[in-house]
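All protein chains of the complex are present and in place, except for one that has been dropped.
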Amino acid sequence: MSLIIDGLLAILAIYLALQSLLAPRLTQSVFLFFAFGLALALAWIRLAAVDVAITEAAIAAGFLGVLFLDALRDFAPRIPAKNEAVQKQYSKSQTKSLFLPRLTLWAGLGLFLLIALEAVWKIPEGGGLTAAAGTLLPESGVENPVTAVLLNFRAYDTWLEMGVILIGLLAVFAAGGKMAYRKPGVASQDPLLRQVILFFTPVLFLFGAFLLYIGKTGPGGAFQAGVLWGAIGILLHLGGWPFIALMPRWLGQLLLTVGLGFFLVLGFLFMAAGGALFEYPPAYAGILILIIETLAAISIAAALSAIFALLNQIGEEADEIESTT
Amino acid sequence: METYQIYSLTSAVLFVIGIGGVFITRHFIKKIIATMIMGGGVFLSFVSFAERDALTFADPVPHALVITGIVVAVASAAFALALARRIYQQTGDISFSNDK
Amino acid sequence: MTIVELITVIFLVVGCFFFLAGTLGVLRFPDLFSRLHALTKADNLGLGFIAAGMALHIASPWAALKILLIWLFTLLASSSTCYLIAHFQKEQDQLKNRKEGE
Partner (left out) sequence: MTHLPTSSFPALLVGLPILLATLSLFFGSKGRAVVGLAGSLLTTALSLIAIAEVTRRGTVIHILGGWDPPLGILLRIDPLAAVFIGMLALVGVFISLYAWWYFRVREADTGGLPQFWPLWLFLWAGMNGLFLSNDLFNLFVTLEVVGISAVALAVLSGKTTALTAGLRYLLAAITGSMAYLFGVALIYGSTGTLDISLLGQVLEPGATTTFALLVITLGLMIKMAGFPFHFWLPPAHSAALAPVSALLSALVVKGAFYILLRLWMEVFGVSLTYAAGQLIGVAGAVAVIWGSWQAFMQTSLKLIVAHSSVAQLGYLLMVFPLLILAPGVTTDSADWLSPAWTAGIYQVISHAFAKASFFLSAGIIIMALGHDRIESLRNLVGNMRITAMAIGLAGVSLIGLPPSGGFMAKWMLLKGIFLSGQWWWAPVVLTGSLLTAGYVFMLLRLAFAPAREMDTFRPVPKSLEVVALLLAIGSFLIVFPADFLIQFLESSAVFGSGIEPIMEGGEYGNN
């Protein structure tokens, strides 16, 4: 019975992936990709990876989905004339390929698929690191093994990854993003939306804090909490309160860097005391990890909402150019 | 056939769909989606092996790696989106021109 | 099979029926407003039944409370999004009408 469910889920995921690439209209692609993310989240649940499921649903389907939707404003414009021109350009470039190269390509991909399937089918039992992580779990300061790996056993990866988020933000800036004040939009004048935002802001904050705290013992943690808090920033931005742009510069920069910076400075301090980088005394590991996670969540939230705000701004400028020409 | 094998086979299929999609599709956004599908396949394989190696709990290391990987992938996808939107804004192009 | 289990099953089946009806509506209804109608009303009802069934099944007051919260948040989110989408569509329609009128 459970094999049937898993099989159906697998087929669904493959179908959605294929369709999101083959769908003729971009809007369809993006929504099918959304659905693909949710199907994957279900797969994580089936594989007992609840932490991953929350992350996937929050970041990959949620945050990235919002970015894609926002991008549709550019690429699938509501003005039909422009859309047609784009579609024409699109279909013209599609017909250029020749038969023979295509055949080779598909044959190559088919062969590649076959050896990939053989590779995962014949994979030897590696045994994993479950036992090793289990033995050392009591020394890590937390009870959730995934949090223990993320924040203690492999804290270096997690730290670098927070660097990647910050680099991602800098990169969006480098691509020409400008932090500017969004015009107070229609949204903020809508009484219902206003109420919704006012209601959801504290709820999201609480829920994020809950996920952050529960990460010590169960599924949850800095990344999931960071995305939820980031959602607050996105909601406020869309509602016409672009608080990141309104914030004093130094405060924004502090929020963005505090996670990465504190993590590193703490690591250096313990290194100066004679240990290795990111080596915490076991007695304090629990509380230190909680502090690091809180600050990390703040930085992640700030970075994600800033990334959204910048991308949104790119669309806004495009709209302006459109309306002036 | 065990549960993990269903998903590890799926992961290989998704990976190949993704890598094919990156090269075959033209539209910027679809290329970005294709890289994320590739990523989905890779992460699924990690997690399926974690389920196989479960004792009282599933292997936490792949779970942690996947969480890291997802965040990294999303950061690069966001950057790619920013570039795609900038290019569209400056030129109106939605795909790479083939004349190169 | 106890009474509770029986009720759970009934609730789940009814919930699934409403979901099915809602999905059918989204696929088959002609315009945005009626689709929204199907999506938000039928699906929320379906979710409500499934939530109720699961709450009975779990039989722990805390978990039941969490499930109730999930349902309430979904209700809130879907009704406000429904309103926003409908509102936006209405504005677009008015704009269009005005343009055609000129």
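In this document, chain identifiers A, B and C correspond to the written order of the chains, with residue numbering beginning at 1 in each.
Keep this in mind: a contact is a pair of C-beta atoms (placed from the backbone, for glycine too) under 8 Å apart; a residue touches a chain by one contact, two chains touch by 3 or more.
Values in this document were obtained by computation on a predicted structure and should not be read as measured data.
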Query - Visible chains in contact with the missing one - result: A, B
Query raised in the report: Who touches the missing chain here, A:E161, A:D190 or A:E293?
Result: A:E161
Requested in this report: Could you tell which one of B:I6, B:A58 or B:A80 touches the chain left off the display?
Outcome: B:A80
Requested in this report: Identify the residues of subunit A touching the omitted chain, counting contacts across the whole complex.
Outcome: 115-116, 118-120, 122-129, 132-133, 136, 149, 152-157, 160-161, 163-164, 166-168, 170-171, 173-176, 250, 253-254, 256-257, 260-261, 264-265, 267-268, 271, 275-280
**Report entry** Hidden partner chain, residues of subunit B it touches
**Finding:** 8, 11, 15, 18-19, 22, 28, 31-32, 35, 38-39, 41-42, 45-46, 49, 52-53, 61-62, 65, 68-69, 72-73, 75-77, 79-80, 83-84, 86-87, 90-91, 93, 96, 100
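What we mean here is this: only the chains that are shown with their structure count from here on.
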Query raised in the report: In subunit B, which residues are in touch with two or more of the other chains?
Result: none
Query - Footprint of subunit A on subunit C - complex, ascending - result: 73, 76, 80, 83-84, 87, 92
Query raised in the report: Any idea which subunit A residues touch subunit C in the complex?
Result: 78, 190, 192-193, 196, 199, 203
**Report entry** Complex contact set, residues of subunit A against subunit B
**Finding:** 2-3, 6-7, 10, 13-14, 17-18, 20-21, 26, 29-30, 33, 36-37, 40, 43-44, 46-49, 51-52, 55-56, 59-60, 63-64, 67-68, 71, 74-75, 86, 89-90, 93-94, 96, 105, 109, 112-113, 116-117, 119-121, 123, 125-131, 133-134, 145-146, 148-150, 153-154, 157-158, 161, 164-165, 167-168, 171-172, 175-177, 223, 307, 310-311, 314-315, 317-318, 321
